[in-house]
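The other protein chains are all here in position, but one chain of the complex has been omitted.
After this line comes chain A, so read on.
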């Protein structure tokens, strides 16, 4: 078995006196697609934000490529360069064109030349059916287009690991399809991903591993097939019954 790309060990996170993550353990192998499911408020977004070091954890440790990234001496910016994250809300930069949104990090962080960065960005836009939107500002795009641009923006830095936080939650069903298409392509490209999602049928289709979070506890973890057809934990069973 290959070494995990990401290892989360006993991670705790409190907000004020409320524990949002209660000792989470999770391993993600290279090219594995992990889906986090669970009720609203169960801690899915918080876990992703902790992995991306947007939140400081209160206990436990997180390893990326075998190196502990929760070590206080670690260079956070360097870690973030290897992880792409796409948020629940689109978070594109409204004052920049689509092309500038995508090329900002490659140019300023990874020091790629403008011409090369733009060429790569245009390739990605073309691949995901947005070739004609390179010069547009985000407020002129539909929700689905904005979310696809956000995903492309994260992809453009060629991350080792992609974190997708409910990338379809703000979209209507037709647009959801567009965005899920892009995620499917990422999987075919062997991208390692963790997705927080409420789209159960999609989770079932795309995930290698499904994790059920409940009140900050990782109740159950298994293959998509096992979780959806034969959940062991009663809480998982209740949750799935309520959403399916």
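The definition used in the following text is that a contact is a pair of C-beta atoms (placed from the backbone, for glycine too) under 8 Å apart; a residue touches a chain by one contact, two chains touch by 3 or more; residues count from 1.
Heads up, the rule we're going with is that contacts and distances are computed from a predicted model.
As stated in its UniProt record, the chain not included in the shown complex is "ABC transporter permease", which appears among "Cytochrome c oxidase subunit 2", "Ring-1,2-phenylacetyl-CoA epoxidase subunit PaaC", "ABC transporter permease" or "His-Xaa-Ser system radical SAM maturase HxsC". Of the candidate positions A:85, A:112 or A:194, contact with the unshown chain belongs to A:85. Interface note for the absent chain: among A:104, A:217 or A:240, the touching residue is A:104. Looking at chain A, the residues touching the absent chain are 52, 54, 77-78, 80-81, 83-85, 87, 89, 91-95, 104-105, 108-110, 139, 153-154, 157.
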